[in-house]
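Removed: one protein chain of the complex. Kept in place: all other protein chains.
Naming follows writing order (A, B and C), and every chain is counted from residue 1.
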């Protein structure tokens, strides 16, 4: 196996583990598939893995986690317009696995251009280089330049000009060269 | 596998999980399918079934039930000798599926013989008939004859003379003829 | 003190009694039906005995089974909780015959209070105000006019043989009495083959107010304050409070004196609750007495600092009231209780099943009495009450705000509960103003429909 294949295999194994598949066969010539789910908790999962699972896919948990319901209830119960103004965003992106997502390293307000009315630093379709300024995040009256950490094409912007962003929130998606 | 195939696989697995499929085979050439449902709750279980499941195999529940732990804690925490004096017995028997178990229809005190010092109604190895008296359960000073509800050989007695028994507690095992 | 007590009940009240026993250092014996094998009252008791199949009649209401369990577990006393066998005088008698202390009043008193008309007369003799009415059947229109005059308008005419509203008329003035009398008489005669009518004072918008009493076995009776229980749906209480905003300290003291006299007369013992209707002018009329601990006892505990269940047990153990209530009763702050039922919050259909998530609120001024838990099962055989959410605050406003936030934080998944209904009631202006009566829920549902 070459390293490329090794990587694919790794991903496949990760995927099967995540989905609690116990056995999996596949043939190509005229396709044969065989899937057998694991018996439940073959080994006690470690904390980090668990946290990841909880964070990424609560609905796939073997037992219904209290979390999503609590959240739903809180929203349902609260005062007239309880929609979290700021939260919610961070998990939404990352759908296309090939894209690199630039995330906000700080809490603050997102600005697309160096000053009001001037042209944005970047727009969809631009080719960007590592270190190129993509936007400004204002925090405590300080303007923080946010640099690109991958070279490639800007394919998506997740936030609006003037929008508040939290730590780790997705800002841009870059298709790496 | 390429990412396209990976995605298809993902969808398939999602579908299988949703339908609680435990095993799934497929061939294409002339199509063969094999589907085996998961062991857990193939259909939404009704309450009675649930109660039975909980009672008989808490460790096999999909999520760790709070029950056994609560129980353990209660026992661990309490005063010097907190062992339930009366409880505990009912679930212990029934190991041999071929045996018929005679259970106590009432709460009371078990007596093996019609009067102190006299011979027991039955002993291990005896052949018994339907309607034959097996023992007495005393409740509120009343002596209740407990009749056998199966014909066969007495192979086990679960309780001691003079022991308190609860409703549904196993008294005798009979190997039916 | 008792060495060992059997709790002849299930659910939150069984757990409540177990808590009281544990705090008094008494060993506990739970009894349970096959449906409750994994219930918390079974887990937390020192011993547990299965007494029958799921149906109450075959288990929790099965007197021989309960007594047998008490005998084989060798207990000193039985606490009946509320409902089930708690007001069954025969059960109390069997306990007595079996030399097991029944934690409640003697069977004679339970029996007296169980017969409504006898209870009414007993209270009347002790000068407890009762709802004024005609003594026996009304003979004629003139007779009716006279009774109505002495009772005071409005009055209600009811068919002696009747029920279901037929032969019933509300009369507001002497002018309309004759025609309404005739109509009711004819209707009753047609419906029941008997036209006899009697008359009672009619209260348009009654409040339901009840007084908690404690009585020891040495002849001492004490009232420990009232509860406001007007928020009811089909005579089922939903929300209770203490104190009542309508009861002044003067009224409280007056009723306390009256109840002390009347209940010492009848030889009352242990805890009990005397229920009154309050008319629009704030006057109280005796309806009936409940000879047991009530579901809503916690609101009284929150404002008085008493432990009523422990008091019951100590009384049954011969303790004197003066050793249980050592300081004058002082009402501190305000307390509200919401009954959380396993019911659809709009259709009120029972919702049995497995609870998948159960997160109870906590923090300052919040009390939860429940025997449920995550992964617990609500069986379809019993009462739908699964939890009591109780808050306490320095005043009614704070208690209500606490309840609102506690209801927001109360998470039950897997079954329906009345939590969403309670949330809406606590947003209702009429409720918040405290200006309600026993017809509140009807008006509330109308308002909800209109929204």
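Definition applied: contacts are C-beta pairs under 8 Å (C-beta built on N, C-alpha and C of every residue); 3 or more make two chains touch, one makes a residue touch a chain.
Source: prediction; values computed, not measured.
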(message) Please identify which residue in C:79, C:339, C:367 or C:396 touches the non-displayed chain.
(response) C:367
(message) List every residue of chain C that touches the chain not included in the displayed model.
(response) 15-16, 19-20, 22-25, 44, 298, 301, 305, 307, 309, 332-333, 357-360, 362-370, 373-374, 394, 398, 401-402, 404-405, 408-409
(message) Take the complete complex as the reference. Which residues in chain A touch the chain that isn't displayed?
(response) 47, 50-51, 54-55, 63, 65-67, 70-71, 74, 78-79, 82, 84-87, 90, 106-109, 139-140, 142, 164-169
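Simple rule for what comes next: only the chains that are shown with their structure count from here on.
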(request) Quick one: report the Å distance separating chain B from chain C, using the average Cα coordinate of each chain. (result) 39
(request) Take the average of all CA coordinates in chain A, do the same for chain C, and state the distance between these two points in whole angstrom. (result) 55
(request) Would you please write down the residue numbers of chain C that are in contact with two or more other chains? (result) 374
(message) Can you pull out the residues of chain A that are in contact with at least two other chains?
(response) 64
